[in-house]
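Missing here is one protein chain; the remaining ones are kept as they sit in the complex.
== chain A ==
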């Protein structure tokens, strides 16, 4: 006897039970059932990379209102949409990003430039400082947002450059020729913080967000100083090669601080090891004027004198995302939005521009299926990044100069279109750096063996660390 069984598919298992039901899906994961799975996946990755570039339209909107350069931007705590900007014309505007309307506009808040802005922790009050030697406290919460007179005015002795509010206490710090700590209820500064030997002008002050008594400042004498307001002393000072223009504390790593330097670079420091930066971020071709961390702590934005806004990955010192437009002038201020999806830049032309943090991200409602597809595409891109064709579409660097040092590549022009001036400057800068490197190497070659060692880039940054 022979036992016979013939394959038959049960239609009821493979057809929808009722009309309108989804058709049942059956899977067989045997690799022989999926020929060319790798090649097909590569095609999908290539398509994903291409789609990414096709939909890369980062510019969202421009907010007008200032008649001079936008000096400072700051976001309102606890709000995804509200953001204040201060300008060289002395005006302050409180914007709503979703409606793109001005909640509050004070055209002449300060005489001269409004140099600093910060919100109180509850977001109800706005502090502004200016070169007219005044700090002004504005009520911006709720109904009385229409006031054109400040709640309080704190007169100072010198022009203020920056202001920052304490995370919890009603204290704020200002930067002029010294760092001063103020109480919101008192009209004179509570204390003066200064490094014993310094004669600098302070450019910027920032409170640490988790260690809220720690304060960082940068000064015009190329220094970066850490203070503690409990001891009332400057704890540590670092003298660098070039002056810094902006600082920002990392929101997720309390010991990490980001400096935007005049020498075209950004530096992250671990404040426990101030002898060298943890990472150098090189791509700008002119001084970096502003920087701000994303609330996730994984990215940060910087705006530069070279008229570009760049978005960096934390720990990746090259090839940032570059944003620019024809009419955008020197970028003097830049911040991330509180949901890390947008980047705001204020520039010399008096406009505040809204950009997407991910250039090809879709705005608006995204369905679950769409979300899954986006995530799949991102994974594919990540996985096939090593494929030359996928990389060619996705990468930033168009050609690699045959040179031994990797860090020089990023300065070279990218596949992204850059303004001609930026492109030319980048080329020039590469040439100069390369020449310098070659010269150093030749010098080393012709000096006695071991006499001059090449100094690592990171060790060059800090000149002295003082306590």
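Simple rule for what comes next: a residue touches a chain if its C-beta (ideal position, glycine included) is under 8 Å from a C-beta of that chain, and two chains touch if they have at least 3 such contacts; residues count from 1.
Criterion: contacts and distances are computed from a predicted model.
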From "Ras-related protein Rab-33", "ATP-dependent DNA helicase 2 subunit KU80", "U three protein 7" or "Trafficking protein particle complex subunit", the UniProt protein name for the chain not displayed is "U three protein 7"
In the whole complex, of A:226, A:301 or A:357, the residue touching the missing chain would be A:226
Touch with the missing chain holds, among A:68, A:169 or A:270, for A:270
Note that chain A touches the chain not displayed via residues 1-9, 11, 13-15, 23, 25-30, 32-36, 38-44, 47, 210-211, 213-214, 226, 228, 230-231, 235-236, 252, 254-255, 270-273, 384, 387
